[in-house]
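Every protein chain except one is present and positioned as in the full complex.
Chain IDs A and B follow the sequence of writing; residue 1 opens each chain.
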Amino acid sequence: MAQERLSMVVFSGTLDKLMPVGILASGAVAMGLEVNIFLTFWGLLAFRKGAAQSLPISKEYEAMAEQMKQIMAEKKVPSFLDNLRTAKELGNVKVYACGMTMDLFGLKLEDLEDVVDGVVGVGEFITTAKEGKMTLFI
Amino acid sequence: MAQERLSMVVFSGTLDKLMPVGILASGAVAMGLEVNIFLTFWGLLAFRKGAAQSLPISKEYEAMAEQMKQIMAEKKVPSFLDNLRTAKELGNVKVYACGMTMDLFGLKLEDLEDVVDGVVGVGEFITTAKEGKMTLFI
Partner (left out) sequence: MAQERLSMVVFSGTLDKLMPVGILASGAVAMGLEVNIFLTFWGLLAFRKGAAQSLPISKEYEAMAEQMKQIMAEKKVPSFLDNLRTAKELGNVKVYACGMTMDLFGLKLEDLEDVVDGVVGVGEFITTAKEGKMTLFI
């Protein structure tokens, strides 16, 4: 039987595209789902310690970057990292780094933000994701 | 049992990425599926009244924008809004705006194109989407 799980392959590493990762994780946990996240490529690089401070925004919307950041600050929108931390406190949310990307860029688990639970291969991710309800590529 | 439904989180707001939203909705309806669309962030901003007239194209293909628009016009490709309108006439297609994005940008339902059926939260979208056959993040 399909399990109550949302999986996400997080490939993108722009600030705007990481927002829905945190929001979908929080929303899924609030509705009783488990969450299984696989960070790869630019998405993984965005989870290096401190990288969140200086992420790009999607190029098409660069002109709106300042306005967006201002709205976020005014409305006190939590960062994607804070959203993920909250989601992990409230439910079963696992965040894994892609082993191949780790190797490609010479990264170790201690180089990554504390929300990352470990390193897995793509096959292991697929095996878990395929039994869930939804898998998104972000 | 999983329901015959295609769900789409429409995060992107470029003209090229909105094309497959309309085409997938039409295709899904033609094959007897329901369609459940959740407009968020740039994707929602693209559904503000009149916004479709001046959407950007993905930055990597800017040089091809004019050629693309010309091909579209020559081949009489319907706009993503027209595709969605047709899909809604032919089947069960619901288009919802993300409540959080509405609040973030101070939008009201009357600010949006007529294809938008209402406003929902991310949790409500997930609850509907997870019982469907496919959920895409666009």
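Annotations for the structure displayed:
Assume a residue touches a chain if its C-beta (ideal position, glycine included) is under 8 Å from a C-beta of that chain, and two chains touch if they have at least 3 such contacts.
Nothing here was measured: the structure is a model prediction, and the numbers come from that model.
The chain that is not drawn here is touched, among residues B:Leu55, B:Leu107 or B:Met134, by B:Met134.
The omitted chain makes contact with subunit A at the following residues, 2, 7, 9, 11, 13-14, 40-42, 56-59, 100, 103-105, 121-123, 125-127, 129-131, 135-137. Interface residues of subunit B facing the missing partner chain: 2, 4, 6, 8, 16-17, 19-20, 23-24, 26-28, 30-31, 33, 58-61, 71-72, 75, 77, 133-138.
We take it that only the chains that are shown with their structure count from here on.
The mean-CA centres of subunit A and subunit B are about 23 angstrom from one another, to the nearest whole unit.
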